[in-house]
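Mind looking over this structure? Questions follow.
Certain chains of the assembly are absent from this excerpt, and the rest are unmoved.
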Amino acid sequence: MSGINRLAHMTTVEARAAADRGTIVVLPVGALEQHGAGLPLGTDLIRAEALVERVASELPDLVVVGPSVPVGVSPHHTAFAGTMTLRPATFILVLREYLDALAAHGWRRFLVVTGHGGNNAALGVLAQELMHERPDLELAWAPVTALAPQAVADMDRSEVTGHSGEAETAQMMHVAPDLVRTDQLAPGTTTLDQLDPLSRLARRTAPPTLAVPYDRLSASGVLGDPRHATAEDGRAIFDEAARALADHLKEWADT
Amino acid sequence: MSGINRLAHMTTVEARAAADRGTIVVLPVGALEQHGAGLPLGTDLIRAEALVERVASELPDLVVVGPSVPVGVSPHHTAFAGTMTLRPATFILVLREYLDALAAHGWRRFLVVTGHGGNNAALGVLAQELMHERPDLELAWAPVTALAPQAVADMDRSEVTGHSGEAETAQMMHVAPDLVRTDQLAPGTTTLDQLDPLSRLARRTAPPTLAVPYDRLSASGVLGDPRHATAEDGRAIFDEAARALADHLKEWADT
């Protein structure tokens, strides 16, 4: 990423000015985890950074881009080589210390954009910790793909879909086409009857919630058929997500 | 609660037998937090225990009821007197040690039934911790009200509704009518235009997620109009929730 409102590229003098004018710090958060044979391990951070950079460039006076968190909470993917994970408590601690450090210079509002839905529970806990100990701070967070429900619904997707599937592959085709191994894209688990009974129970959206590891859900780590993805789909997801994020930031800044 | 399959009422000899026959341990979890002027602080545990007791009595051979967790994660309610809260990490730790202790005797499956939705993020983190450190255990969890989406949708509810509102009051009228101060039931925040801009942003269901404390959402701590609740509504919610829970437990036991 580049750009004038990236904190790592500012001097201390410029950071002082940015904090003083009440900017919102946006933190891109990823995972470094398996994405099948076709997508790179860094897929989630790559998408989060691309989205953040786009929104930040549209709102240069409103937003400062803070440091990335490249490794997230991925215990359900550790059976696949290269997957790294932080314990949830460590992930929360790192973000907490980021926020404390930034708050010491006067920042009060923070938005985490996560490319990895597996970070959601930990982000919710972080928000509760802050409410207890730092009620003066405001924290919002969003997973990338969930910001574009319409564009995703418009895609041609399998009965079972999700991780490394149609929507995620499309986004990578849009933002980092060189990193997509097109010839390695192959369908993973695509129908419910390919799942064992416990996995089927775990995929149900109604509560109770029950989690199973991804090597049980899919031998290749893929849910869905990534061959159906197109860069066009990815652009549509990013357009919708960027608009949702920018609208939220502007509305927040006005409160 | 009472009943033969409540762990605290079993002897060690009976516990040995229950673990050996592969029972699922169900743990009722609550909050001890403000529920307005009309409902008691213990509302969430009272509902969770009532639901668990009902399901456990229907499935005596399948289920063992473990110890309750009476205090949950409630930092967003601490402005109201009597609210108690555990830090999320402490709440997770207690449940983790419960599971470790039970697993040492051979239990492998656990279901947490929480009367308080504010525990969800912490329960999600607990599940991730287990996946990392105890992949041999299976954990499911469900908030009470979310188990009965149809019965709740059928109720007459305000534009803004939720905590201590129509659905929660109805459940208490059904399971603990003596503890409902009927004459103290009064509408809290019921329409979006009663909220300040930040709170309105926080109530939006689309991401980004943004949390604000309940004293900002409602002066009385109530969202919705509890006067519209009836014991009949409460019974419908419990019927639907009990059925959903029992079906899930039976299906799980068969995997």
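Chains: A and B, in written order; residue numbering restarts at 1 for each.
Heads up, the rule we're going with is that contacts are C-beta pairs under 8 Å (C-beta built on N, C-alpha and C of every residue); 3 or more make two chains touch, one makes a residue touch a chain.
Bear in mind that the values here come from a model prediction, so they are computed numbers and not experimental data.
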| item | value |
| --- | --- |
| Where 2 copies are displayed, count of copies in the complete assembly | 6 |
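Rule of thumb we're sticking to: only the chains that are shown with their structure count from here on.
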| item | value |
| --- | --- |
| Distance from the mean Cα position of subunit B to that of subunit A, given in whole angstrom | 29 |
| Residues of subunit B that touch subunit A when the two form their complex | 73, 75-76, 78, 85, 87-89, 111, 118, 120-125, 127-129, 131-132, 135, 138-143, 146-147, 149, 196-198, 201, 206-211, 213, 244-245, 248, 251-252, 254-255 |
